[in-house]
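Before I ask anything, let me first share the structure, which is written out below as structure tokens.
Right after this comes subunit A.
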Amino acid sequence: MSADDKLNGRGALDLSFLRGAAKPRATGGGMSRRNLFRGAGAVAGAGALASVASACSIQGTQTSATAADATDWYAWWAGKKLNGQFSFDNWAAYIDQDKNGNHPSLDTFTKKTGIKVTYDDAAVTDTATYYGKIAPSLAAGKPIGADLFVMTNGWEFTELVNNGYVAALDNKLRPNFLRNADESVLSPSYDFNSTYSAVWQSGYTGIAYHSDLVDGEITSWEDLTKAQYKNQVAMFGSLDELSQVGLLVNGVTPSSSTKSDWEDAADWLTNKLSPNVKKFYDQGYLDAFKSKQMAITQAWSGDILAIQANFPKVKFVFPEEGFGVWHDNMMIPVTAENPLDAMTWINYYYQTSVASVIEDWIWYKSPVVGVREYIRKVIDDPDYVNSELAFPPSDVLARAYEYVSIKDRTTYDTYTSIFNPVVQGS
Partner candidate 1 sequence: MSEAPPPSSSEAAISLRGVSRRFGDAIAVNNLELDLAQGEFFALLGPSGCGKTTTLRMVGGFELPSTGRIYLDGTDVTALPSHKRDVNTVFQSYALFPHLTVAENVIYGLRRRGTAKKEAFTRAEEYLELVGLTGFGKRRPTQLSGGQQQRVALARALVNHPKVLLLDEPMGALDAQIRKTMQTELKRIQREVGITFLYVTHDQAEAMSMADRLAVMNKGRMEDIGTPARVYDHPSTAFVASFLGSCNVLPLGTEGGPTTLPDGSATLVEGATAPATSGWSLGVRPERVNLAEAGTVSGPNATTATITDVTYLGAVSEVHLETAWGTPVQVLQQRGDAGLLVPGRQVAMSWKADECFWLPPENETPTTQEDAA
Partner candidate 2 sequence: MSDQTLTRRPTFGPGPLHPDDIPEVKPRRKLGLPLFYCGIVTFLLIPIVAMIVYSFNVPTRNAITPVWQGFTLDAYLNLFAVQGIAEAFFTSVAIAAASGLVSVLIGLPMALALSRYRFRGKGVLNSMIFLDISAPSIVVGSSALAFFLSLNFTMGWTTILIVHVAFNIAYVVTTLRARLSGMGQNLEQAAGDLGASPLVGFFTVTLPLVAPGIVAAFLLAFAMSIDDYVITSFVNGSTETFPLYAYGFTKKGMAPQVLCFGTIVFVVAVCLAFLNGLLNRRRP
């Protein structure tokens, strides 16, 4: 398919089909809307105690979903203006950075478009926590401070969409995306036609270890349960990352797993793996790993690739049982104050030259076509281009799995009640 075909094919897509059809919902929104007004009326009208008593409910997150359903997204986008600035919440070390901490690609963007970027790379340390922070504001229909944020595919992503917290992205405003997005991210399993998101990076979750601190070689998740690694292993606290290990070890495909699979996985994690685990980490694992807090850790491919220059003894493993592949996505909240500016950035990012500059610093997997070539030819960075961590061979890629897929709250509650105790320990 040529670039033009893609553009035409998708440009014709009518966003209005989204109205009401996007996802099934347990209850209608009318009730929740009333809650909204009840709360507001109470604050305005009554004294403190009275308001607490009358507002004896916390409004659900589905409130704004109806409003989102009713939105004509073409009109919504047509009504937005460029404001010359936007703010961007991202994970740490997830954009190019010079030695002093400046971000050259953002500076170039500002130079070219006149749009100033407030970039917060301390904002997201863990998907669930970040979602927990922004959800109340989004539920109240208030801005969250960021016009663009990066969210991993998973339950929180689903929640953001289901609750109508994020804007559908007008394809007319992101021609570069349609032209340059890699086939694999054009319509990912968790977001049909990338309606609400544009992938920022993809990556793999495997095992990393300091070979100088570990006897023998590690090739599988099962290896982590060896008695000799007691208190040497770090795992992710994120349930999606953790659960998939237990499932893969048991030979289950995470995305199609069932409750009983989860229970078996949790059982393996608690009884086999946990005794060797020193700590469950979020984003902070890398710092701890670098300072040799632990010898072995569950790790994200790009992080390890990036530190191997300084830590040549660190090895990364794509475990035999299989490993996770994930996608971090740029999303725009419906309450954003500068959505068009953020959209401009998304479109800008989907240029091979821009994405390559960024990619050559963060070393994950870019969603933009031609990046590998560009880095090989223009930037000339063989370390990245030839790395199996960034570009695993096809036989390894065959073992890559998507996360457990959860579509509704009840399932999610079951899921968390099974895996949370593993993380929080006993």
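In picking the candidates, the idea was that all candidates are chains of the complex that A comes from, given by their letters.
To be clear about the criterion, a contact is a pair of C-beta atoms (placed from the backbone, for glycine too) under 8 Å apart; a residue touches a chain by one contact, two chains touch by 3 or more; residues count from 1.
Just so you know, these numbers come straight off a predicted model, no measurement behind them.
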item: Numbered candidate touching subunit A, per complex, among 1 or 2; value: 2
item: Subunit A to candidate 2 touching residues, read off their complex; value: 36, 39-40, 42-43, 51-52, 55-59, 91-93, 97-103, 118-123, 125-126, 133-134, 136-137, 140, 142-146, 282-284, 286-287, 290-291, 306-307, 310
